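Just passing along the structure, written as structure tokens.
Subset of chains shown; positions unchanged.
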Amino acid sequence: MKIGFIGLGQMGHGMAANLIKAGHEVTLYNRSREKAVGLDAPIAATPGQAAAGKEMVFTMLANDAALEAVLHGPDGILAHLPQGGLHISCSTIAVATAEMLEKTHAKAGQRYLSAPVFGRPDAAAAAKLFIAAAGAKADIDAAQPLFDVIGQRSFVLSETPSHANLVKLSGNFLIVSVIEALGEALALVGKGGVDKAAYLELLTSTLFNAPVYKIYGQILLEQKFSPPGFAAPLGQKDIRLVLQAAEALNVPLPLASLLRDRFLTLMANGGEKLDWAAIGALAAKDSGQA
Amino acid sequence: MKIGFIGLGQMGHGMAANLIKAGHEVTLYNRSREKAVGLDAPIAATPGQAAAGKEMVFTMLANDAALEAVLHGPDGILAHLPQGGLHISCSTIAVATAEMLEKTHAKAGQRYLSAPVFGRPDAAAAAKLFIAAAGAKADIDAAQPLFDVIGQRSFVLSETPSHANLVKLSGNFLIVSVIEALGEALALVGKGGVDKAAYLELLTSTLFNAPVYKIYGQILLEQKFSPPGFAAPLGQKDIRLVLQAAEALNVPLPLASLLRDRFLTLMANGGEKLDWAAIGALAAKDSGQA
């Protein structure tokens, strides 16, 4: 299939590689061209060229602004994606942005799917992502073979694309909640003299036998926040988007508010370049531990 | 082995049954005698009689006060457990109480182990508990065959008994954190129009593929808080004990503080008889949903 793929960061690079490997005719675009290194596919000069003449165009960008930058304007996706072409947005973006995308593409005679993904860069490279998809049934059917190439499983949530974005954001909120809870628990048992590795072994062998506890427990145990697998400013953005969506719906989320404050504390104290798991070290710091 | 077993509530009943079934010579005690129904073992008239002449005595009680009530006095464990006898405390009690027990038994020439358990009543009945044990190596070795009878796995954490209690309390804190996080996430996606069952299916098939998310996700989805598997006042007690232990160690735990407030709100609004998972419904309530 003729596909455009826009956004070759840590996540997008692996996803694009898997699409290419599966034999699709992929045209790449990234703002800084050198990110395409190692991908055996043509590189477009503009987002519009990556979309022009394609059945589908994927976007996998760092935030809403980056997505809007490749969408609008004479060189953007909207101006070049063919009538009936399908934009599959995998980025973690605001619910309101997804609603805008749905309307804007419809007005332009194009189609739009939200398909944000769960997984860190290694999962993207290994085609082990989980995909949360929402949109018109026909569009999802069309995209399904590609989802199968980039992920280990996909979930169809709704016919309203932005629902998938709300799910993705709330999923990231749940992950950060785990980081905070583990950070507090480790601060407590650690200061109480308990061996933290044995503690995590117990947790993750029993009720908390899930990847998210294993991955973030290990990172917190080793305090290995650099280089980041998922950078703190991106996590901060996601909590901001969760709170924005919640504000639009009048849903108070006190735990999300706590997480927001944690990210601000981290940013104010040199955390810009760390993994988002570093907010899990703040409880120990507040308790006077290292 | 000759064993005393004190405390035949929802948890203790199943544990005692498994010890009896394994062929141990168990003497039971419970404040209200009728809780022993269905257990084929003699019932002592006092805690002291349940401990007298035994190699080991288990206690599985609802809280610190209940434990202290069977410990002290002329009819208590301390006065009757033989020299060298081993008290295995499985209750979820305060760290400070465990420290007191260790000292008090040592002074009386007796031995003490903390062995709190993870699991709900059905797991106790099915011998599927997880046991967090801490104490002298010889004592743990002696208790190990009994742990194997009541649980699916035991973890030796430390030679300091109270460490096991700190681990148990912090584990319960982590469970309540999951309830709160799920409660907020469901309030958000639910008010946003997402199908909550599909949402939970996605979460628990992917990063959150752990019993705790499946169990509490399902309870929250069905709003099935009665009858309680684990009653809210017991959960409230555990968060209180976590915060007490944290205060003794000067460890601020803002998430635990939030959970404390949630339990108070629940108690103030008729939640006394509900499952502790009912705090997970407060976020939806605050957001104006049913």
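Going by the order they are written in, the chains are A and B; count residues from 1 in each one.
In the analysis below, contacts are C-beta pairs under 8 Å (C-beta built on N, C-alpha and C of every residue); 3 or more make two chains touch, one makes a residue touch a chain.
All values derive from a computational prediction rather than experimental measurement.
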item	value
Assembly copy number, counted for this structure file with 2 shown	4
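The rule is simple: only the chains that are shown with their structure count from here on.
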item	value
Between chain B and chain A, distance of the C-alpha-averaged centres to the nearest whole Å	37
Of chain A, residues touching chain B in the complex	95, 118, 130, 132, 153, 155, 157-158, 160, 163, 166-167, 170-171, 173-175, 177-178, 180-182, 184-185, 187-189, 191-195, 198-199, 201-203, 205-213, 242, 245-246, 249-256, 258, 283, 286-288
